[in-house]
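What follows is a structure written as structure tokens; I'll ask about it next.
Just one protein chain is left out here, and the rest sit where they should.
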Amino acid sequence: MKKQVAIELKGISKRFGSVLANQNVDLTVYRGEILAILGENGSGKTTLMNMISGIYHPDEGEIYINGKLATIESPRDAFSYKIGMIHQHFKLVDIFTAAENIILGMKDGQKYDLAKAEEAVQEITSKYGFEMNPQKKIYDMAVSEKQTVEILKVLYRGADILILDEPTAVLTPQEIEKLFAVLRAMREDGKSIIIITHKLNEVMEISDRVAVLRKGEHIGTVQTSKTTEQKLTEMMVGKKITLNIDRTQVKNPVDRLFIKNLNYTNQENVKVLNDISFTARSGEILGIAGVAGSGQKELLEAIAGLQPLDSGEIIFNRPKKNLPVSFYHKTYRQVVELAAEGKFHYEDGTPVDFTGMKKKEICKLVNEGKILFNEDDVMNLRDKTPLQIRELGVRLSFVPEDRLGMGLVGNMDLIDNMMLRSYRKGNSILVDRKKPENLAEKIVSGLEVVTPDLHTPVRRLSGGNVQKVLVGREISSAPKVLMAAYPVRGLDINSSYLIYNLLNKQKEEGTAVIFVGEDLDVLLGLCDRILVICGGKVSGIVDARTATKEEIGLLMTKKDAGTKQEGDANE
Amino acid sequence: MQLIAAFINRAIMQGTPLLFGATGEIVTEKSGNLNLGIPGIMYIGAISGVIGAFFYENSGYFIPAVGIMIALLSCLIGSLLASLIYCFLTITLRANQNVTGLALTTFGVGFGNFFGGSLIKVTKSEVPYLSLSDTGNAFSATLPFAKSLGWFGKMFFSYGFLVYVAIVFAVLASLFLNKTRMGLHLRAVGENPATADAAGINVSRYKYFATCAGGMIAGLGGLYFIMDYMGGIWANDGFGDRGWLAIAIVIFAIWRPALAIPASYLFGALYILFNYLPLPMPMIPILQMLPYVITIVALVITSIRKKRENQPPASLGLSYFREER
Partner (left out) sequence: MNKEQQFAATPEKKQHVQWIHITKRDNISFQKGLLIRAIAILAALVVCAIITVVFTGSNPISVYGTMFKGAFGKGRFLVTIHNLSILLCISLAVTPAFRMRFWNIGAEGQALIGGLATAIVMFNLHSKAPLWVLIPLMLISALVAGAIWGVIPAIFKAFWKTNETLFTLMMNYVAIQLVEYFLKIADKNGSNSVGPYLLGDGIPNLFGVQYLFNILVVVVLTGLLYVYLKYSKHGYEISVVGESENTARYVGINVKKVIIRTMILSGLLCGLTGFLIVGGASHAISSNSVGGQGFTAIMVSWLGKFNPLYMILTALLIVFMGRGADEISTIFGLTKSFSDIITGIILFFIIGCEFFIRYQIHFNHRKKMTEEKEEA
């Protein structure tokens, strides 16, 4: 029996400005099948699907629905072709019930009857095996339930083709099982289901066929039963591209930051950080790889003092053991107090006792470097605010993912943005704009920031220049730890290399750099070690000089150990 | 009993303009527009009705039903135009709602007092007010059997028709918001305009509609006060701060028109309670302060309890602009 074609894409291309999002994509979707679209972040999966659901319009190419050429200009048009898409960001009115959200905006010409709508929703839920109370309010719902409402919204409007954009990203393993059962029921009902994902195990489990996209191009479509995770990973990541990044050897690494068993469960009851532990070393770039939304953001914000934790410790280590006191700026009084606490020893190892000594003698001993610390200086940064962390003297810099919404103030000029970190300095009630101005000048000339002048609001700069300003400010304080989340996202090649070089320079100066990235080639070419997280859990730490893309790709999509055990127990 | 009946009678009459204003403002706020111009619109509604009635009364002959129609119509037109100013500035030109609303109130109160004062001057009246007794009588006409029913009639039937209209409007507004498709769409616009927009709802059109309808309902409150409560007498600033009291009721009634009915009568009762209590003079302002104080308490309690249904519409006070690329 020949399968009926539901959608056929021919030569679809789409560009945003100078970025080519999709290039000459051909794709066929059949009735009664589940097609997985697989690809890394930024490979053009969502853009392609948005063109089918009417959010974007292709620059080139044609879409055929049931064999006929279709013009899809809006989600409404898509509905008229019985296509419905479930986005990652839910569009629901929080104080409405499920049923109210489902019928919102529908103009079916019938009398408004919520009870009838609720019945109809019930019918659909029982048909496909959902669990949903149509009278439940959205704000009382877990993420999985909200997703169910979105799916019901599409089904209620009579969709035959459903597109789900990374539906499992927000679900627990049990919820994923339920969702898959529902999807299978829909497939039996003759519906076409397209599921966007980058989790290989799920692809293997649910799909009939897999279409792989890479850098906007359709690499190929294969029968799921005739492929392996290994083969799919190769298709997805492609051949290794060697980047021209100058990676120096790690010199004198010192354990700088100990992350111990971080746990955090968000309001939706999802375990965003699950027992995360690692160590960041000075003079080294530690990469963090993972599918978007695996907990990278929360992890960095937790270290920066912006994210409360359920449990765990963030230990900042300032190595002082056997180093002279004179290396650190201490007042005479502090030295005497520390000595009384027994924190010092002489070069020969005997403990220091200042009792009965004169100030002059003590100063001489200290200045000659004869007094050494007994122990490293360790502090727990957990539950400290960013300000408290600063006050402890910990120079921790953070380049957040949301540059204009968090790292910088878009409406302020370069100078005022330079002050964000430093404006408190000094006892004056007035701010000092002289030093920030000098800093801004230095950054503009040093990093070749293109700006009309220093008084231009930063939101008017291009993405790359905004990032240079932010990174420039964050490294200006000579940080001991530098965290950067997706620092090259949206940047052109030249700006990207400039950022890589800056990070490398920090590394050479002995900073512990933590780099969250999405491009595996960059991670492999820039970092020294790569920590891979998957679903809020550390799934592996690899040596970036020897690891392969496939290895990391598999770790990124590895079903977490906890569920596996459960699965084993059931078997 | 007689005294209580009289008290309740007066409380309801005091509460009626507030109920009109509150119902109008609730409908408006449900679309996400915080219209602080409502006090001004109520003045404009009142004076527009007065102007219409004035010219009709001075035309020579007077038929009560026609007088009522003319006053109502001119009131509605006046408040519609005032609402349109607000809509055009905040929705089409996306101006700040607070600033626009306050400017409209300045304008509206001035508008009312200017034309009221001008009409008083035209009549060459000795006293600083304008009397439209014919129209006033037409508006305050009660059901004929009200008097024969004693205190019962006094409490329930001895009102002009607008008192009942106010109740009907509040009930209708409640049904509209909760039981109709348009009401659902309107609430969605006030809660989350982006979601409503994505669902294919025309956000601007709903905002215009709700703000204009709300403004017209509120305008009737101004008209009622002059024509019925005052018996057709316009005095400058006579309406006082009732417009703000109406906005207070919106908060106190947690954005529910049905709750606005008892809330308005309660506030009306507090407004006149001093006439019925043997209080020393200084206590009167304290009594009149009560509506605002309990409104603040209500606002604080709802925000601390965080019960989602009792919060202001989520996008209240914000302009909606869909970025186009």
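As written, the chain order gives the labels A and B, with residue 1 at the start of each chain.
Assume a contact is a pair of C-beta atoms (placed from the backbone, for glycine too) under 8 Å apart; a residue touches a chain by one contact, two chains touch by 3 or more.
Bear in mind the structure is a predicted one, so any value in this text is a computation, not a measurement.
Here one chain is not drawn; of B:13, B:109, B:213 or B:227, the residue touching it is B:109.
Set against the missing chain, the residues A:385, A:438 or A:494 yield one that touches it, A:385. Of the candidate positions A:284, A:416 or A:519, contact with the unshown chain belongs to A:416. With the whole complex as reference, residues 34, 36, 85, 88-89, 93-96, 98-100, 102-114, 116-118, 121, 194, 197-198, 200, 236, 241, 244-245, 247-248, 251, 281-282, 284-286, 288-289, 292-293, 295-296, 299-300, 303-304, 306, 312, 316-317, 321-325 of chain B touch the missing chain.
In the full complex, chain A touches the omitted chain through residues 50, 54-57, 71, 73-77, 87-89, 91, 304-306, 385-390, 398, 400, 402, 405-412, 416, 419-421, 423-424, 428-431, 433, 459-460.
Throughout what follows, only the chains that are shown with their structure count from here on.
Each chain gets one centre point, the mean of its Cα atoms, and the points for chain A and chain B are 51 Å apart.
Those residues of chain A that touch chain B in the complex are listed here as 75-76, 91-96, 100, 103-105, 107, 112, 114, 137, 139.
Partner chain A is touched in their complex by these residues of chain B: 179-181, 184-185, 187-188, 191-192, 194-196, 198-201, 308-309, 311, 314.
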